[in-house]
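Before we start, here is the structure in question, set down as structure tokens.
A single protein chain has been omitted from the complex, and every remaining protein chain is retained in its original position.
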Amino acid sequence: MNSSITGKLDEEKVFKDPVHRYIHVRDELIWELIGTREFQRLRRIRQLGTTYITFHGAEHSRFNHSLGVYEITRRILDVFKGRPQWDDQDRLLTLAAALLHDIGHGPFSHAFEKIYGTDHEEWTRKIILGDTEVNSILKRVHPAFPQEVSEVIEKTHPNKLITSIISSQIDADRMDYLLRDAYYTGVSYGQFDIERILRVMRPMEEQVVIKQSGMHAVEDYIMSRYQMYWQVYFHPVSRSAEVIINQILKRVKALFKQGYAFKQEPRHFFSFFDEKVSLEDYLRLDESITLYYFQVWQEEDDRILRDLCVRFLNRKLFKYVEFHPNQWMKDWATLERRFREIGLDPDYYLIVDSSSDLPYDFYRPGEEEERLPIHLLLPNGKMKELSRESDVVEAISGKKRTDHKLYYPLDLLEDDSEHQEAKKEILHILHS
Amino acid sequence: MNSSITGKLDEEKVFKDPVHRYIHVRDELIWELIGTREFQRLRRIRQLGTTYITFHGAEHSRFNHSLGVYEITRRILDVFKGRPQWDDQDRLLTLAAALLHDIGHGPFSHAFEKIYGTDHEEWTRKIILGDTEVNSILKRVHPAFPQEVSEVIEKTHPNKLITSIISSQIDADRMDYLLRDAYYTGVSYGQFDIERILRVMRPMEEQVVIKQSGMHAVEDYIMSRYQMYWQVYFHPVSRSAEVIINQILKRVKALFKQGYAFKQEPRHFFSFFDEKVSLEDYLRLDESITLYYFQVWQEEDDRILRDLCVRFLNRKLFKYVEFHPNQWMKDWATLERRFREIGLDPDYYLIVDSSSDLPYDFYRPGEEEERLPIHLLLPNGKMKELSRESDVVEAISGKKRTDHKLYYPLDLLEDDSEHQEAKKEILHILHS
Amino acid sequence: MNSSITGKLDEEKVFKDPVHRYIHVRDELIWELIGTREFQRLRRIRQLGTTYITFHGAEHSRFNHSLGVYEITRRILDVFKGRPQWDDQDRLLTLAAALLHDIGHGPFSHAFEKIYGTDHEEWTRKIILGDTEVNSILKRVHPAFPQEVSEVIEKTHPNKLITSIISSQIDADRMDYLLRDAYYTGVSYGQFDIERILRVMRPMEEQVVIKQSGMHAVEDYIMSRYQMYWQVYFHPVSRSAEVIINQILKRVKALFKQGYAFKQEPRHFFSFFDEKVSLEDYLRLDESITLYYFQVWQEEDDRILRDLCVRFLNRKLFKYVEFHPNQWMKDWATLERRFREIGLDPDYYLIVDSSSDLPYDFYRPGEEEERLPIHLLLPNGKMKELSRESDVVEAISGKKRTDHKLYYPLDLLEDDSEHQEAKKEILHILHS
Partner (left out) sequence: MNSSITGKLDEEKVFKDPVHRYIHVRDELIWELIGTREFQRLRRIRQLGTTYITFHGAEHSRFNHSLGVYEITRRILDVFKGRPQWDDQDRLLTLAAALLHDIGHGPFSHAFEKIYGTDHEEWTRKIILGDTEVNSILKRVHPAFPQEVSEVIEKTHPNKLITSIISSQIDADRMDYLLRDAYYTGVSYGQFDIERILRVMRPMEEQVVIKQSGMHAVEDYIMSRYQMYWQVYFHPVSRSAEVIINQILKRVKALFKQGYAFKQEPRHFFSFFDEKVSLEDYLRLDESITLYYFQVWQEEDDRILRDLCVRFLNRKLFKYVEFHPNQWMKDWATLERRFREIGLDPDYYLIVDSSSDLPYDFYRPGEEEERLPIHLLLPNGKMKELSRESDVVEAISGKKRTDHKLYYPLDLLEDDSEHQEAKKEILHILHS
């Protein structure tokens, strides 16, 4: 073990943070990881994708959030210190995993994953284990350390307790993003009493549990999550912007496959189109690069690509109506036909988006492949799953309220200079 | 006059804003201006340039701030409504000027202005008067309206009262940015009681004045400004990042002038190098475009350009020491010689930066070309300049505390694999 | 109608308020009502009774809260202004009722009501209609105005809309006390987005309703209420202090009835013991008077009265255990016997307290004698009761979770200098 990399800094480093007031770094390892190019790259990737289109304050980056998750974890470990179930040897492993848990995210992750099949969790692993500055620092702790960090993040590490600090139903990740996203959007919903929750957390062999006396604080946290999902994360206007990004990425790939001659070659995207992305290519991609291309594509000859890019950059979004799959069966063919008639390709201009595609988990105990549910620690030492004790949590847990919306360019349909009849029928179907 | 453009919206539009809680838009004109591509472009330009490098929360855009200035102005006008000195006919003019006052800003404005001679105030005028969406909307109010808006922003409009709402020592612009920058950085210094200040503002023929009973609230605001300048805006680490951007822009221009063959042509910059920038070129430039080039330049052959871009993107900044021009005279030649000896061009690696280059104005009454000072309205109807009544304001007003720092790449100087003696002397000079 | 009393103040009066920032008074009537001795008396009555014993910050008075309810009502009426269902003639009536709705409260109302049969709602009516400064001011509006104000507060006024602003499931009263009590206790639970709620309120013929788009904000408000009840209002330690006050009031009355010779005659209480309280006597009673007597009674000869007063003033409270009425049947007689054996009168030292005695109503639609439930206004103009639309509200509505606790003086039982066996059995029963 290299003593300096696991040692303390001569002087604590402090970051001013609007959510946690200050973020404290005392470990050489953490300080060096923050300085890597892979971690600094997170400054160029927004935390909430297209949400800033609706909530203009939400322009904060994943760098922000990653520091926050680290800080909450640090505070949790301060509470755990000295308790028999907690081995302080695991401290650096836990902190490193907290800091790096989102390192594999790219710009507009959800859209890229959907269209190009990338997977940010896979990239997290590759960044931690591959030829990167992050990896070379982690290896200085000991050669197997990168593997351990990766396993904690992937939830395959044998130490379930550590894993549960980073990812469970009440982990440092969620606690930070709720508080942070609420702060930057300005909504009041994401508030909960994190100090109290930290104080009632207890390490157990398999996971972090919550003293029963803290149940109401946890209820409040679950409710914050529920409210943030419906008020912020699933907001239909942000989803419209995301729908447009999906179409841009889809269109540009289709053009590439057709051998279309781009005015400026989208070389940063080539390996994405072929789904053979190298680590270096992946790391190169950030929001600036993506927005650069969206901007130059505004001048492309392809009408669809050009239009979609103009729409995204200048916020000329698609409008939406509620979409009920069963009811619309019969009209769908008509809609598609009419869209083609008026010169709009329905593959790009008539898009159904479902909230069930989104990471909907304000609380689901016991589902398959799910994050660990929350357990309360009763005074008698036994444990009880939260939703069995709380009416409120029970009420919202596991109810998958899918919400389908149909997105389309209302502006083009309202322009009545031509195709009046077709447009009239389209609008009639959409708005009835 | 086109009635619809000056009319009210059917339903008020509301933006959630973390600083002012909500931003209320009731006028068709304002709503349409917000939707223009020139205004949406402000989403891609950060409010505080490189400050986010030091205060990671400060990632907010000029879009954010522009809406905030509009909102404060709206509230001021609500207070003024019905007072004899205020003609509500001027409402839309004032609101439009408030919203658009920063429309001419580009990415890292200060650096571009310094190196390429652009001037954001000039570009504001060109965007308002030129062939833009903003202009075409403003013209719909009446043909001379764009000119009027521009004059208010340039402080040449005959109505001094309106001008003073947008730019004076206590205007909507400053009030928004202090509150907003404090919120996003997380520092507590920028707080002041804006509700009270709004309530003690009174319209007078030549400017907005403050009822004497509100003096302490205004003192508090001036102190916030003073603290924000020293704690946030002049922070030496953010200035280091800006120093590096300056060098990048300088280097890339020098290479271009030398006929250097770029791997990828920096076509977005061509007209900047020649200082013949068209409106379209100017509008194309935003932070994404700039950061795209910084990233591709990391792979250029030119060692200096490559190194500077790596430094900026990965936060390998220059360190600094206090610089006292007089004391350093004799050592300067040695430093430059030694830098050359070890292969570092002092033009790019030994940089003096002065805070006096920055917009230092936490309060200066009565200087030439200055924003209007603050006047208190005494109970007897007379007026008195603030610093004559307030000891605190008097203490800080007009004292230009210039602060010079010398920036240099400490990491390269500490690497003792070669040129040991030269580096030793350099460090000796710098740190003595 | 007396024009001056219904007119506007020459200059708006402003109160600094930590919850609403500022409270604005523009009406002569409101200003004069605030100045009455009956209203000023509310400064000497704490809003939350004994809660300050547990949450030391909760020392705020009913004066505080009454101004807050007035202010929220004022803001609601600003939103309603100009809507067809709202007649602005009713403004002063609504504001006066809001301001005065709690004027009949006395010190530790709940305890006095329980022991002496007073009823703060009845006293509200008497203060408004009787020979008081409040009444004489209200009469200046017009002779029937006091009666109207009283009817609005009593929910018997024909204008259901006005009534619902002051008392329904989402009225100005509840909104203020949740925000205010959360602020002063320092808990985070009472937060909700009141600005948004005010914006989605709509006047209808029979009541205020909420636009459906505001449902999540209302859910959040209901959850705040639920959390405040369990975390703050029902806190078992505050209830212990209240149990002791109940016993003091009970004891002093019993002594009086027995002809006990008080060292200092409790003349402020005489008419309460006889349940023939005059308006003047009622108004004289405030928390200072009550605490004065508690203090002098610390020096009384009666051991029980003395002990109870010492306990309250010096926070030597009773401890508690959960009490399950059915299970305890058989042990109750033993407990009482054993208490007597060791010299403790179980009537004063063995007390069952039930939360169901408390104003438990975080949300109950449609129960008898209940405040009006919340209705959502759907886009199609129809209405729907909230709990039918919201899973969360449905989960907590109407579930009367009664919580019984048994309070007793643990300190006396642990003192093992005498009666060891009896005390051992008592503790065995209590703690098993």
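Just so it is clear, A, B and C label the chains in written order, and each chain counts residues from 1 on its own.
Note that a contact is a pair of C-beta atoms (placed from the backbone, for glycine too) under 8 Å apart; a residue touches a chain by one contact, two chains touch by 3 or more.
All of these numbers come straight from a predicted model, not from anything done at the bench.
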Contact with the hidden chain (one of A:K8, A:R21, A:R267 or A:R340): A:R21
Residue, one of C:K81, C:K257 or C:R315, that touches the chain absent here: C:R315
Candidates B:Y70, B:F108, B:W123 or B:F192 - the one touching the absent chain: B:F192
Selected from A:D88, A:E122, A:E195 or A:E322 as touching the chain missing from the view: A:E195
Chain not shown, touching residues in chain B: 187-189, 191-193, 216, 219-220, 223, 226-227, 230-231, 391-392, 394-396, 399
Chain A residues touching the omitted chain (full complex): 14, 21-22, 195, 199
Where the missing chain touches chain C, by residue: 15-19, 21, 35-37, 40-41, 43-44, 52, 55-57, 59-61, 63-64, 67, 183-187, 284, 286-292, 295, 313-315
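The rule we apply is simple: only the chains that are shown with their structure count from here on.
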Innermost chain by mean C-alpha position: A
Distance between the centres, which are taken as Cα means, of chain C and chain A, whole angstrom: 45
Centre distance in Å when chain A and chain B are each reduced to the mean of their C-alpha atoms: 31
Euclidean distance of C-alpha centroids - chain B vs chain C, Å: 52
Sequence positions of chain B contacting 2 or more other chains: 21
